[in-house]
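A single protein chain has been removed from this complex, and every other one stays in its place.
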Amino acid sequence: MKPKKIKISKVGTPQIPSSLKNKEWVHFISSENDVVAQLHKKNLLSEIEKGRPEFFELAGPREKIYFNPEELKCGIVTCGGLCPGINDVIRELVIELWQGYGVKQIEGFRYGYRGLAKADEIKPIKINPELVDSIHRDGGTMLSSSRGPQDEDKMIDTLVNRGIGVLFIVGGDGTMKGAHSIAGKIKERGLAISVVGIPKTIDNDISFVKNSFGFETSVQAAADIIDSAHTEAKGAPNCIGLVKLMGRTSGFIASHTALANRNVNYCLLPEVPFKMKGKDGFLQILKERIKRKQHAVIVAAEGAGQDLMRKNMRKKSKKGQKDKSGNEKLKDIGIYLKDELEDFFKKEEIEINIKYFDPSYIIRSIPANAMDSLYCVQLAQNAVHAALSGRTDMLISKWNAHYIHLPIEMVTKGRKKVNSDGRLWRTVMEATGQPYSMFKSKD
Amino acid sequence: MKPKKIKISKVGTPQIPSSLKNKEWVHFISSENDVVAQLHKKNLLSEIEKGRPEFFELAGPREKIYFNPEELKCGIVTCGGLCPGINDVIRELVIELWQGYGVKQIEGFRYGYRGLAKADEIKPIKINPELVDSIHRDGGTMLSSSRGPQDEDKMIDTLVNRGIGVLFIVGGDGTMKGAHSIAGKIKERGLAISVVGIPKTIDNDISFVKNSFGFETSVQAAADIIDSAHTEAKGAPNCIGLVKLMGRTSGFIASHTALANRNVNYCLLPEVPFKMKGKDGFLQILKERIKRKQHAVIVAAEGAGQDLMRKNMRKKSKKGQKDKSGNEKLKDIGIYLKDELEDFFKKEEIEINIKYFDPSYIIRSIPANAMDSLYCVQLAQNAVHAALSGRTDMLISKWNAHYIHLPIEMVTKGRKKVNSDGRLWRTVMEATGQPYSMFKSKD
Amino acid sequence: MKPKKIKISKVGTPQIPSSLKNKEWVHFISSENDVVAQLHKKNLLSEIEKGRPEFFELAGPREKIYFNPEELKCGIVTCGGLCPGINDVIRELVIELWQGYGVKQIEGFRYGYRGLAKADEIKPIKINPELVDSIHRDGGTMLSSSRGPQDEDKMIDTLVNRGIGVLFIVGGDGTMKGAHSIAGKIKERGLAISVVGIPKTIDNDISFVKNSFGFETSVQAAADIIDSAHTEAKGAPNCIGLVKLMGRTSGFIASHTALANRNVNYCLLPEVPFKMKGKDGFLQILKERIKRKQHAVIVAAEGAGQDLMRKNMRKKSKKGQKDKSGNEKLKDIGIYLKDELEDFFKKEEIEINIKYFDPSYIIRSIPANAMDSLYCVQLAQNAVHAALSGRTDMLISKWNAHYIHLPIEMVTKGRKKVNSDGRLWRTVMEATGQPYSMFKSKD
Partner (left out) sequence: MKPKKIKISKVGTPQIPSSLKNKEWVHFISSENDVVAQLHKKNLLSEIEKGRPEFFELAGPREKIYFNPEELKCGIVTCGGLCPGINDVIRELVIELWQGYGVKQIEGFRYGYRGLAKADEIKPIKINPELVDSIHRDGGTMLSSSRGPQDEDKMIDTLVNRGIGVLFIVGGDGTMKGAHSIAGKIKERGLAISVVGIPKTIDNDISFVKNSFGFETSVQAAADIIDSAHTEAKGAPNCIGLVKLMGRTSGFIASHTALANRNVNYCLLPEVPFKMKGKDGFLQILKERIKRKQHAVIVAAEGAGQDLMRKNMRKKSKKGQKDKSGNEKLKDIGIYLKDELEDFFKKEEIEINIKYFDPSYIIRSIPANAMDSLYCVQLAQNAVHAALSGRTDMLISKWNAHYIHLPIEMVTKGRKKVNSDGRLWRTVMEATGQPYSMFKSKD
């Protein structure tokens, strides 16, 4: 019985014996047989009944490679917002290429796709292991980044003109849509240029990627800020610590932070709309807590409560406004809550103190912690293995503790969200003790 | 088609409707159908061919519970060495019991099994949510711990005398052997006392437990110390930073640390014996590096090189010496390496500096980081769900991102080790660049 | 020659031999001769010519004390905003009173002066060493705090009714004004109640107090945020990291942070008004840097640029608005700068990215670092020594590395500010490289 594998594109057939140093200890992956089941819970049974389940290709070094390391020139580009660990990824790409395979021509394109489209103006950097030796101690990306799309043909021209055989792209949802499109056009042009992605998102909202790199580091930073909010809340009479955290369309950071720091009393996500007013509304529930406990800690993801604000501010609304990456500009839930709370308690004639925390970029522009570093190292090593084997239009993901290959297309079809019926949200409800009734019913 | 489930014991049939607060949002787990496949890689296919794969029971709240929360009295005991997160586990057990189910009789047995066997002498503590409110900021365990077995009948007598219905045991390999034996004797005596384990090990060496809680925190602490060792190594001529890390029989901490902090040049584990002398030996290889680079960083797990030392120190050897938990006393690989290196380079007439780091307990007696806290919260919540449902002689584990129930017996049959043929070790070889030849061949 | 000492009030003559434990090693301070010169630079010489310089009384244990420790009851109250180390101070007051002198009646008034005025409603807490054992791991104050004055006679009534002999007051400028007034009324009433202050201010703006406790910890936290701002600034094209830091009327935090983290390019303080527009204005200077370097980091203290905003927003201005502590409500320099910069560069047709950081309370609600803890320990010990000796209407300060007694009146006459002609500001100019011309001349 052969596994039903999700197919990965290649620019050509790998025929060169791998140049990996220390080949004695390398256990090469068999693309035929080394696979990881997509399903693993009870739905696996129904798949079995239907025939057999689907499998992902396992990442890792291949015995035969496609590109000749002595001739190959690789490019690296980092796009979109910052996130802990990008420098770890760059560093390991370089080390694995150079020391592992013997690829000694590596270029870094600066300022994301912009630098790739305008390489004449924004000169690429030659990268070697020495240059990247300690970049992982700094947050951010040594290559800088930018947002938004660029002319894809110009980008491919740059690759052709500079003789790039493999392009590594570190980026999120939007970047990956671009990468898929670039890979498509490369194919149309009949070029043997491999495009390999490493998925990056501070919000942890890329489909088919369990936890994105840097996510743990950000949750740690956010959890520390909850400590501050809790300290402030307990430090004055009727005091409310209000924290806004990143999370435009998905509340993974807010949820995980509320679980990691158990001092959160209310956790508001974009995925689970809540009621503000009325007997069951958040204001009323908060009032009761303040009377009972004299303090409270609220965490709101950036994208929470957008429905409430749209209604509220219809007149001022700049509907449809979008930022450079094409994301809709959000109303500020933090300021909204602060204002509404102040008004409400004033009317109720209850004196309160609100301490507002907007850590913004603080939680994302820091260096990766140890586990995220380790994760980046493995993503990068596997990206190099995949690229050298000629794979393209794909990215590296971690699925149930295994590194796998994914067609880029699979991850760009929609953003991952917190399932309001799922285990994560239920655990948050359990951990905060916030009442079910304050959330809107789904019908 | 029904899943082939790994069976979990129960003290009786759950018939009481769950007292979980906020039942509206709880998605109760169906013990019949909510399962997690044990296998997930290619071997899953052969299982399917043979009929169907084995499944673990998914952890989580059950619709019917066995114990009446209003009457139930629970006990908590923490055994063995410290590890980041024990206080997080205790705290969440208490919060989930008290606030989730309404169990308001909770006792903590102090000093591990010793306090359970000698409860008259070492008085148990009454625990409530207020008492545990901020214990997670401290490392260690608020209940203290101890090593080694105690009279099991006496321990069961304590449970009976104090009216304990559920005993939560936080501990490692040895502790779990004891827990299994206690559960067995409870069954023999016909008692309805549930024994639920939460696996704890700083070395991450418990079978069927992917990463044990506190492990990430320790790796972070160890990775920081590698920074120090690297700084020292580069700070003087021909300088070697030598770091000994915990890991008696398994090198998970050392391996993960070497991956998380890429400045490690040699990583020595108990599982992969290395040659000290000769052309291929470690000393010769190190000499070449020192000549080439003037510095080196070595990480050795506690249990590495025991074969070399046994040979070397046969005369002084205190063979068979064991500590209180029954673990064999190890020779000190750190001191051994330090001495051997000094001798060797003296003979070679090469001046070197050795900076020796033995962080010992530093990496384990710290508070859990955010992700470990979150992990502890979920282990504890699931332990409470399992216990209330009457399950016994089992522990909570995480398997491929899902919390599951495991019979204690399964985890006590052997310690998990780094597989010298597996992906982890290969990645360490790749990351350090240490040569294959310095390790002993397996035949 | 006798020193010309600055006089400290007493509630009575100390006649009881000190009850300090371990008297063998205590070197009692002679109030007559143990003194610290107020001046120490060249102006000391002119003082010498005039006769002799002024001296402060050295803090420390006295051989004779005024209060009988067996009968004495002490109160502790913490007022105003939070600051790292308040819990360290509370803890050490309790330990020194209890274990040092044998005072075993200690009460904590909750919620600052409010709890002191309304002790019937807000019950004071009995405090002992066990209760405070690990409070220093948490930021904030275990007693909570509040802002603003209260009826002084009611507060004194509380002291009388509860039999308090010594009141320790931890607070800032406003709090100390209150303390001085309370001490005055106590004297008028002929009561033997000692009032001893420990100066607290996150802004480091209390006169005659070199660095206030918690200040270093806050600067460390702020310096870490500059790293984030710098990382963001370098992570996108023409990107500006803009950080607002605490500092309403004095820019000590901003200045020290700019020196501790040398990535700050512009540092704006309340004390040194700057020009926004024109050839020499900040906007023009920033534009030149952005063209040259493509990134910049700006740090602005809360109170900076108020003159610019007042002019700018005259219409919207809520002049004279004050918060509960009587401080004038400030316009938001962060938002102002963000808006002005965006407008300016839009007009100049230069695309920029602004990453705005408002860490607000993040830098103050954290636990004290090691040196601040140590500092708090010594302030508290000396406060207890002073109080037991019957001193009153005074506070403990550190002057040139020595702990001294100061009449409260001396510190309430004006806030300390960064001297725009002094060494600190010059070093900031040197470190940032910001041009002299962008600041307004003083005449």
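In this document, chain identifiers A, B and C correspond to the written order of the chains, with residue numbering beginning at 1 in each.
Following the convention adopted for this analysis, contacts are C-beta pairs under 8 Å (C-beta built on N, C-alpha and C of every residue); 3 or more make two chains touch, one makes a residue touch a chain.
What you see is a predicted model, and the numbers here were worked out from it, not measured in a lab.
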From the list C:Ala223, C:Cys267, C:Ala296 or C:Val411, which touches the chain that is not on show? C:Ala223
Identify the residue among B:Pro14, B:Gly108, B:Gly197 or B:Pro359 that touches the chain left out of the display. B:Pro359
Considering the complete complex, identify which of C:Gly60, C:Gly108 or C:Gly390 is in touch with the unshown chain. C:Gly60
In the whole complex, what residues of subunit A lie against the chain that is missing from view? 134, 137-138
Touch residues of subunit C, complete complex, unshown partner: 1, 3, 21-22, 24-27, 33-37, 39-42, 44-46, 48-49, 52-53, 55, 58, 60, 91-92, 95-96, 99-100, 136, 210, 216, 219-220, 222-224, 256-257, 259-262, 369-371, 373-374, 377-378, 381, 400-402, 421, 423, 426-427, 429-431, 433, 435-437
Extract the touching residues of subunit B with respect to the undisplayed chain. 82, 111, 114, 138-141, 144-147, 225, 227-229, 231-232, 234-237, 355-362, 365-366
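In the analysis below, only the chains that are shown with their structure count from here on.
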Which chain maximises the distance between its CA centroid and that of subunit A? C
Subunit A to subunit B, mean C-alpha position gap in Å, rounds to 29
Gap in Å, rounded to a whole number, between the CA centres of subunit C and subunit B: 45
What are the residue numbers in subunit A that touch two or more other chains? none
